[in-house]
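With one protein chain held back, the other chains of the complex are shown just where they sit.
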Amino acid sequence: MIDTTNREGCTLAIRTSQDTAVAAGFLSPFMLLFGTFLIFPIFYSFYLSFFGSPTDYSLSNLEFVGLANYKRIMTDFQFWWSLGVTALYGVISIPLGICASLALALLLDNKLFGKSFFRSAFFLPNVLDMLVVGVIWTLIYAPKFGALAQITTWLMGENNFFNTTGLLGSPYTALLAVVIAMVLKGAGFGMVLFLAALQNIPEAVYEAADIDGASEWQKFTKITVPLLRPIIIFMVITGVIGSLNAFTEIYAMTSGGPQVVMGGETVGSTSVAGYYLFKQFDSGNYGYAAAISYMLLIITLGITWLQQRIATRNDAMEAKK
Amino acid sequence: MKERNLIIIAVIAYLALVFVGWDDSIATSPDGRTILTFWHTYNDQEEVILREIIKKWETGNPKFTIRPVRIPFDGHKPKLRTALTVGQGPDMARVDWSFVCELARKNAVVDLGTLGFETIRAQYLPAAIGSCNVGGKFYGLPDQSNCVAMFYNRQMFRDAGLLPPQAETDSAAAAPADEFANVLPKTWEEFIEFGKKLTDESKGQYAFAMLNTLWWNLTFLNTYGARIVSEDGTKCLIDSDAAVGAVEMMASLFAKHKIEAGAWRPGAITPEQGFVNGKYAMIMMGPWNLAKFKNAKMDFGVGLIPAGPAGTSTNVGGTDVVIFKGSKYAEACYSFLTFFTNAENQVRWCTALNQLPINLGAYDLVKFEDQHLMTFMEQMKHAGPNPVVKDFGLLEDLVNPEIEAVLSGQKNAKEALGSAAKKVQERLLDS
Partner (left out) sequence: MSKDLHPGRVFAFMILLAIMITLSYVISGQLFKFGAMVFSAFTTGEGAESAMKAGELMLKLTPVHNGLAIIVSIVLTICVVQRFLRTKNEMRGAFLKRMFLYEALAVGVVVVLFPFFWMLCTSFKPSGQELVISKTNPFDIVPSEPTLDNFRRVLKTDAASVAAGALDPIENKKNFGTYFLNSLLVATTAAFLVTLFASMGAYVFSKKELPYKQQMFMLLLATMMIPGMMFMVPQFFMVCKMGLFGTKWAMFLPHLASVFGIFMLKQFMDTIPDSLIEAAQIDGASEWQVFRVVIVPLALPIILTLFLLTFLFHWSNFLWQLIVTNFENPLSITLPVGLALFRGQYTSELGLIMSASCFSIVPIAVLFLFAQRYFIEGMTQGAVKE
């Protein structure tokens, strides 16, 4: 029997204080570097969020404004709009990315001629510079001259959407277009993770399930997916963080995207939070930018905490049954 | 085992590399002359001429030596900002025109008036020096300037009957300069007429393609005499009637007359690309693409921007050189920079590099072989001033979306420009 529970459930553990010392020893180089180079900047940018924009470059004559930056965020329509766009971006890209990576990993886990070639080929786009990817996909999506427009014209005639406006030209499809480009770029990375984890699942488990008469689908859902859970969780969390920080792809492809008018305000349909933050940062509004990043942090932590509450409540209800 | 050996070899190679290449110290020149650092963003050819001019100045100023340090243009703003934050900036630098105002407002550069700039101000092209004028004081000198003019595809004009067939007109080298200028429409109304003849949607050909960023749109706005900010920089004027007229005309090119290709939409083929592929008959473009279009064997011409109510006009781009407050030798820097941009050196610079002069003294002395550059010089004389604000990027971020909303038909011009003016006034001018 494979023991996959964590250390707490194991009965052979001999916990000693020496054990803790060793653990601390292993962790210390990392923590030392973290403490030196990340703690100070975190506190410093938090500190900055209570000050106004610097009047000169030395950052020493800053005007204390208290919570004014945070109050300004509350009434900043552009910010809340960018949050919505980010949420949409995450909701589309994360499941799509996970499914694509998992599908690729499963396909390439079998005995196949040229397996390593295919695996390398699918991982390679990850290596490309984001700006290059942006340029190429813009050319593919471009109306009239782009690859997509040429194909659809050949299939459906001149007057189709891809030819006249193009995917990036319409506020309703621009975000989807960016997501597809990113998923195709990043699928290889998830594929590698899933492949490595799939290697770790021993044949014996599948054989046992076969003996019990399990179908392919049952084997997949009851054995494979649960054992891949840590990787899936990893991809969800990095996907969320990636959506919050997403900037280069927007910069390269749409610069905030085709504008759309919402309630009298003109907003960009691909203006995600990371891009909005960059614009603030680039204008030198360090205080406001810092306030935005901490606001995003608070919101994300809030969502995560809520998610945990629901998950544990579900588990508790399951356990009661 | 073979892999083991490979890894061992790799490790040894790495260690060897570390031993050889890790050290980063530089040898300093034991000269004794005071070093003035000049961060520039010139390319290889420009740097050769720069060093020539530096040598000339140094012979007349033996106590100093100029150290030119090349930084990438793409990233010079963050580099300068962070260097200034820790007090490690240079003595002088060459920066993008829109950066001067930010540097001035952040109290990082020297007011050249204190060094005697008034005496030589008249030498410089007014359009070029406009970007250095912050609140009435001048904080930099232009070193390079350009503008946009109207490029047109001669083959497409011939096909539409707007140009006599090939036999009667010669190549660019042989035809007289004004032949090019006389081909293009003179006013925006004529432009629309021409446009209708040049557009053939079934073939995917359009008369015109434009980009939608404020800098490009300044061309249109300037031909209507519209200004973005008032002279003293305190009031936003973008919702004036002239501006509304300009934007409405722009929008009509796309929506009503359908002579514009929609190149302003995100993800669309850029005007440059479409021009090279023979899809766009006319585009606005600057002199930096002349060599490229020639290499692509394009048969094109350059003419003046059509005139609006305020005549023909264009925008201004380019770079300026500034002196930083942290420098201990501001007068020496000033002496070098004025030498660098004086008429004689400008003649040398511009003829060698095919660039437009910024020194009026050089204007009559510079004669380019390339006829198109002469057209650009003519166009420059009619350029309008760029808006000088402390953050041009923010100005664009506030105005571009509104204009895009007008172009895509979601808002009318008066409404859009009104809300843009309000935002600019609040976020940029009053804060």
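Letters A and B mark the chains in the order given here, with residues in each chain numbered from 1 onward.
Keep in mind that, in the parts below, contacts are C-beta pairs under 8 Å (C-beta built on N, C-alpha and C of every residue); 3 or more make two chains touch, one makes a residue touch a chain.
Bear in mind that the values here come from a model prediction, so they are computed numbers and not experimental data.
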Item to check | Per the touch definition above, residue among A:L62, A:L167 or A:L193 touching the missing chain | outcome: A:L193
Item to check | Selected residue (touches chain absent from view) among A:M74, A:V91, A:V225 or A:I241 | outcome: A:I241
Next on the checklist: Even though one chain is hidden, which residues of subunit B still touch it in the full complex?
Outcome noted: 14, 17-18, 21-22, 24-26, 37, 39, 41, 43-45, 47-48, 51, 67, 69-75, 78-79, 82-83, 85-86, 88, 96, 272-273, 276-277, 286, 288-289, 291-296, 319
Item to check | Contact set of subunit A toward the excluded chain (per top definition) | outcome: 1-7, 10, 12, 15, 19-20, 22-24, 26-27, 29-31, 33-34, 36-38, 40-42, 44-45, 59, 107, 112-113, 116, 118-129, 132-133, 135-137, 139, 145, 147, 150, 184, 188-189, 192-193, 195-197, 199-200, 202, 204, 227, 230-231, 233-234, 237-238, 241, 244-245, 247, 274, 277-278, 281, 286, 289-290, 293-294, 296-297, 300-301
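By definition in this document, only the chains that are shown with their structure count from here on.
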Checklist entry - Which subunit A residues qualify as touching subunit B in the complex? => result 53-59, 138, 141-146, 158, 165-169, 174, 177, 253-261, 264-268, 270, 279, 282-284
Checklist entry - Of all residues in subunit B, which touch subunit A in the complex? => result 81, 84-85, 87, 102, 106-108, 202, 204, 262, 265-269, 273-274, 277, 279, 391, 393-394, 397, 401-402, 404-405, 408, 410-411, 416, 419, 431
